[in-house]
Structures are given as structure tokens and as C-alpha cells.
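There's a structure below that I have some questions on.
Incomplete set of chains, arranged as in the complex.
Order of writing sets the labels: A and B. Residues in every chain begin at 1.
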């Protein structure tokens, strides 16, 4: 009766772990005498176990990875279904205390990832963090307490006390909790607007995401740092809902193509690549103008449906690289072309 | 037939007023010849009368209170049902002109609270402000004009012309308008991100909110000042709806645990304290990293369901106080540890 048993439950990257998976061990929640029978309401699901390695990355940065020497920025996109439990063995291969703190899921104080709760890895230490999830349930009066499904994220919460320095250096990643029945994408991309960078890169070194015309593409967008940002994707739009899709004629949610992406916030959505607009090279960027001018711009290459390059696409990519180099050169000579 | 007649209609704090309450006096709206029979559509409800005192508060601050000498920052959490009218006699016990301006409810120009409409109290003056509310009604085409229900707020709009200086010094509070049938909380907390403070306090002096495991807790969050903020609560989440709850399987609203909280904006939500995560000390904070580092952090203590302290909670509280003192000492010696 597991409706999603036959589907891929992990992003391609997270499949690299070879993590053992088994049936969930019933979890005992603290405070069994609590009202509303909280412990009994704990949903059943899969227990997923992975090991994450926090490591130095080139350029003085830090990353999470699913194997030693494989850390990336952002870290691996983690993905579970409501009801699943994710057990993360975090290996700290750096010389600083650090942690992993998730948004959206359930965790005891021991897995909070905060120095407040003495929940972090000392340098060289290995520590296990447990994240649980749940389905929605009745709250009374026709209302429901929400489940865990959403486009979430995780990050360090211990370097620089609140994680400020760990996040700045790259310790973050995306986390998806799905509902049974959610549509699954062909491709997934994580975009983190971190201070004045995208995934700790600035143009022209920002990621170029690629898909074929018509593929279902899932974007997971996360904000970090200290600056306000807005995320804009050219030629595509989505509903401002949990999934980015609408529920039907009665769903009056706004449809948007530009959304605030501020520190600690996250959202996600699915689009069909190039739907209604065709293949080509489409910009995604922060719409705060000076941020775009200063390099918070990247490319979404929608190839032809057979995977070939659309006419004009390579020329656009070349312009992107040439222009951004020009900007960089002008900046190094003291001219802030971004604010011209 | 008054569905909510038997329920508490005021927060505990606002009950202190002993405000007289009676049946509503039918209100005549300006411009009775207006289309759509606006006056006739005015819903019936209770008339609530209170007196608020705007007063100096220690530290050069200002506050609203329900009795002389009882001003607090934030001011009392006011609460009505859709259809109710709130009549506020505001006593200005300061030496500055000031006012009270609400969000979300209806008011004539005389109750606007703005100097533009000559609507304020001179120093020492008492003035009455009237706030009305309403239920939703048909707008045509299957659409409805929204009613007044929501998590709103009120603030000064006259010191420093637009209220800038009044708000900065503490003249603000929360306002809830409920729909009949809304779930009622066991505990209510108002959190105002005002410039670089929480309720005009910085850590470790920010409020520690307390509830027992499983209690229904209502947070009312308000933004003020000049900075962009995002509100994050550890280990709890809510739907981005009017109530923070979902309406069922067809409700695809996002579920979040981090939300923009910018000047003049407000939202609220209910959670079951510690649901699925257990008792403990949970942080709430601005997720703009430098803001957290600079003291926009507070604690939500979830006690055991019998009210006793959970294991490790006191130690966490002690760490919070010790750490923040350390930060303060470093800052006074010129080191901005927040940005390390």
C-alpha cells in the first residue's frame, strides 16, 4: 500500500550514498503524557541512513558531501517522503566546530544543530542527527496541522555561533519532503542566493543548468546571508504554492516569476523547460538591480528536445562570458560598471 | 445564534481592562448613497470599549497600557471577532503628540491616527478612536471581498510625522480579528522585530516564552523600523495561511518555518508546543545572520507536559545568557563578534 514504493526516493546525487534503508523503527517522542497523543500520531515511514562529510573545499570554502573528498557547494539535495526518518551521521573533517540544522522537519534538542543545545560536532568529531517527518492531521474546526512536505534546506548553525561563518563559506544544501502522489521531476537544481553570490559563485562562474525542451525541471531556491534578494527566472512561471503548481479552478494562489528569497527562506517549483517559449538560453538572476549587475546572474540552457543546441544558444553563452569578464576587468580597474 | 458567545473574546492581558461590553450600536457609515449599499452590509457584532494609556517606559521608551502605570512594549494584545467594534479611549500621558493607527480594521478619517487627517492626541489629550470589523461578502463572479479576520497590529502614526519615532521607542502592539469557529490558543505571544531589536530588547534580554508540551500556542509576529527581517522558529512550522493551519487535502498553501517580517507586515500562527520534537529550549530569531549575531534571538521554552523543566533546559538557558554577555563584552571592547 506504499503508494510511492516504486519511485526514485532520492535525487541522483543522494543515490551515490548507497545508504542502507529499512522499515522505520517506531520512535518514542519525549513527553508521552502530552495532550493530543502526540507520540501516537507520529506517522510511519522509511528510515533512511546517510553519512555526510563536512570538509574544506577549494578557495577557503567548506562543503557537505556524501563521500570523503566529494563535498560540494551546495551540499547534496536530500529528499524524503512525509513519514520518513532521516538519520545523518555527520563527519567533521575540518578544524572547526560545526553542525547541520534542518528547516521543516522534526528533531529533538540533541539534533537541533545549535550551540544553544550543545548540538554540534567538535573538530574531527562524528555525530548523528535525526530528522523525522509527518503527514498532516486534524486540528479541529475543519483545520489541519500541516505535515512536513515542502522545499526546505539545511545549513551549519555552529560556526560563528549562529552559523554565520559556516554558511558564508558554503555549508548549506536543499532538502525536499514530498507528499505521496507529488509529481517527480526529470531534473533538479539547487540555487542558493548566499550574500552576494549564487552557490558561492559570481558570474560568469555561476552554474549553468541544462535541460531538454519539455523536461520537468525542479528548482529548489534558498536564501542566506544578510542581504534581501528576489529570484527571477526568465520565460517561466509558477504558482506560489507548496509545489509551484495549482490545485484546479478553485485555487486562486498567485502565479509569479519573481519571488523574495531572503535569509533562511526557501521555496521550490516545477516547470516544463521551455514550455510555450521554446529552447534557448534563459537568465535566472537576483532582480535587485545592483546584485544582478554585480554578478548574481546565471543561465538556464533549454536544449532542443533531442538534446542538441538551439540556434543562437552558444552565441548567447559566449556573450555571457565575454560580458562578465569585461565587468570584472572594469571593476579591478576601479570602475563599478554595475552601478553605471 | 452567536457561535462564539461562550468563548473568551479577549486575551488575558486585555481582560485586565474590565472594559464595558454591550450589543453593537448600529453604525452609520459616511456616504449612505454609495453603491453596493455599503452601510447596510456592515455586520453586527459586539461593541467593545477600552481605555489605553500611552506613557513613558523606563529607558526613554514609550508604551501603551490598559491602566495608568502599566504600559508595556509591545502594548496589550487586542482581540475581537469579525463584526465587533472596538472603541478605544486613548489617554496621552506623554509630552508629545501621538496616536494609534490600526492595520486590518475599518476606521473613519477621524480614527486614522495620522497627522494628515488631523487624527492624533496632543500632549495630555484624550481622544477616542473607533475600529470596526466585518465578515466577508460576495463580490460577484464567485469571488468574495475579504472580511477583517487576520493577525494585525497597531502603532503610533504621529511622532516623527509617520510614527517613525513613536514606533522606534515602543508604541506598537498586536491585534487579532478572529472568524467565528477559529481555534483558540492556550497561550499567546507577541513578537515585534523592531529595527535591530525584538520588542525593543536584544539578547540576552529578549523575552523567553514558555508553554507546556502540547499546549496550543499562538504567535503574533510584527515587523517595524527600517530593516528587512526574516522570522525563524526552531522545530516548529506552520502553513502560510490566515491561521497558520491548512484547510484540508485541497489546500496547497506553502508550509514554512521562516518568513519575511518586514516593516508594517504582520502574520500569526498556532502550533502545539514541542509537537513531534519534544520539550526543550528552542530558539526563535531573525535569520538575517548579522541580525541574529547582534542579538535578535530569543528562547521558546517548552516545558514537560506537567510543567516541570526538561532535562538540559536550564543549562541551555544559562549558555544563552553567558554567551550573549560575552558578545556584549567583546562589542564594548571594539570587537564585533557578530561579524567574525
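Just so it is clear, a contact is a pair of C-beta atoms (placed from the backbone, for glycine too) under 8 Å apart; a residue touches a chain by one contact, two chains touch by 3 or more.
Since this is a predicted model, take the numbers as computed values, not measurements.
For this homomeric complex the structure file specifies 3 copies in total, of which 2 are displayed in place.
In the analysis below, only the chains that are shown with their structure count from here on.
Averaging C-alpha coordinates per chain places the centre of chain A 31 Å away from that of chain B. Residue ranges on chain B touching chain A, taken from their complex, read 181-183, 213-215, 228, 230, 232, 234-235, 237-239, 243, 245-248, 250-260, 270, 272, 274-283, 285, 287-293, 297, 299, 304-306, 310, 312, 315-316, 319-320, 323, 337-340. On chain A, the positions that touch chain B within their shared complex are 29-31, 33-36, 38, 41-42, 103-104, 106-109, 112, 114-118, 132, 134, 136, 139-150, 160-165, 167-168, 223-226, 228, 239-243, 245-248, 250-251, 253, 260, 262-267.
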